[in-house]
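Only one protein chain is missing from this complex, and each of the others stays in its spot.
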Amino acid sequence: MGILLFGAAKDIAGVPVLEKPEHIRDVATLRDWLYEAYPSLRQLRSVMIAVNRAYAADSQVISATDEIAVIPPVSGG
Amino acid sequence: MGILLFGAAKDIAGVPVLEKPEHIRDVATLRDWLYEAYPSLRQLRSVMIAVNRAYAADSQVISATDEIAVIPPVSGG
Amino acid sequence: MEILIDIKDTITVQEALDFIQAPECGGEVIFAGTVRNHTKQRPVLKLFYECYEAMAISEMQKIAAQVAEKWAVQRIAMLHAVGDKYPGDIAVVIAVASTHRGVAFDACEFAIDMLKETVPIWKKEFFADGEIV
Partner (left out) sequence: MEILIDIKDTITVQEALDFIQAPECGGEVIFAGTVRNHTKQRPVLKLFYECYEAMAISEMQKIAAQVAEKWAVQRIAMLHAVGDKYPGDIAVVIAVASTHRGVAFDACEFAIDMLKETVPIWKKEFFADGEIV
């Protein structure tokens, strides 16, 4: 599955979905890859990763069928 | 003017208005007289006196034209 | 601070909300007190509210003045119903609008706490077993 992007992260990447590179196996690796591919993401106060619709710790393993999303600082309400 | 009674104080006195005896010159004397006339008032958690629509201290002087009210514990809301 | 204070037979949350909503505010907090169908597990048929109206209005104005002194609140509505009220009916509404939601929560809770302590309104409870307290 692809990587869903929202809010400021979507604006920075310029697309709402990214293809997930094969080598990414956990959240920490995903975040490193995102920062490399889109350095402007570092300007955000935080970049959380959601795996299967729940906030995920850096150590969480990512499998091919997981729904992955990039969550910039939320601003609802 | 008479003395207005509300809530439980009205139920105890059995009337919504009492005549104010001539000798009553301040709030403390009024309360003493009320307790004497209607001993059941002592069962209430509190008996406040309002003079001209504001809570009055015991020392407050009462004049003939003042609007006096007996305020048992309130229970609005 | 804009203030709406009213005591009447029937009150609604909507009229309080209509009064406090303003495009310069961002947070509205509303407390609605409704008649419960029980008090300490005893079934309640109805409540009857009476008030010393002139003084009640005056005490509600004092509460609004205290709110204005303590907090940056733009608008407040304080409504109380009187007469026979049945389970589910609205007895009291306090609505506060502020730029900051924390302020609106604090001011609204303060206003209802004060109302219950100082405003000369009394309720009689009519229990299902026939007792009236």
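So that you can tell them apart, the chains are marked A, B and C in the order they are listed, and the count of residues begins at 1 in each.
Everything below uses one rule, namely that a residue touches a chain if its C-beta (ideal position, glycine included) is under 8 Å from a C-beta of that chain, and two chains touch if they have at least 3 such contacts.
In this text, all values refer to a predicted model and were calculated from it rather than measured experimentally.
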The chain left out of view makes contact with A, C
Contacting the left-out chain: of C:5, C:32 or C:68, that is C:32
Hidden partner sits against chain A at residues 4, 6-8, 50, 53-55, 69, 71-72, 74-77
It is residues of chain C that touch the chain not shown, namely 13-14, 17, 21-38, 87-88, 99, 101-102, 104-105, 108-109, 112
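Just so it is clear, only the chains that are shown with their structure count from here on.
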Per the C-alpha means, the centres of chain A and chain B lie apart by a whole-Å value of 71
Chain centres from averaged Cα atoms put chain B and chain C apart, in whole Å, by 26
Cα centroid separation, chain A vs chain C, in Å, comes to 47
Two or more other chains are touched by the chain A residues none
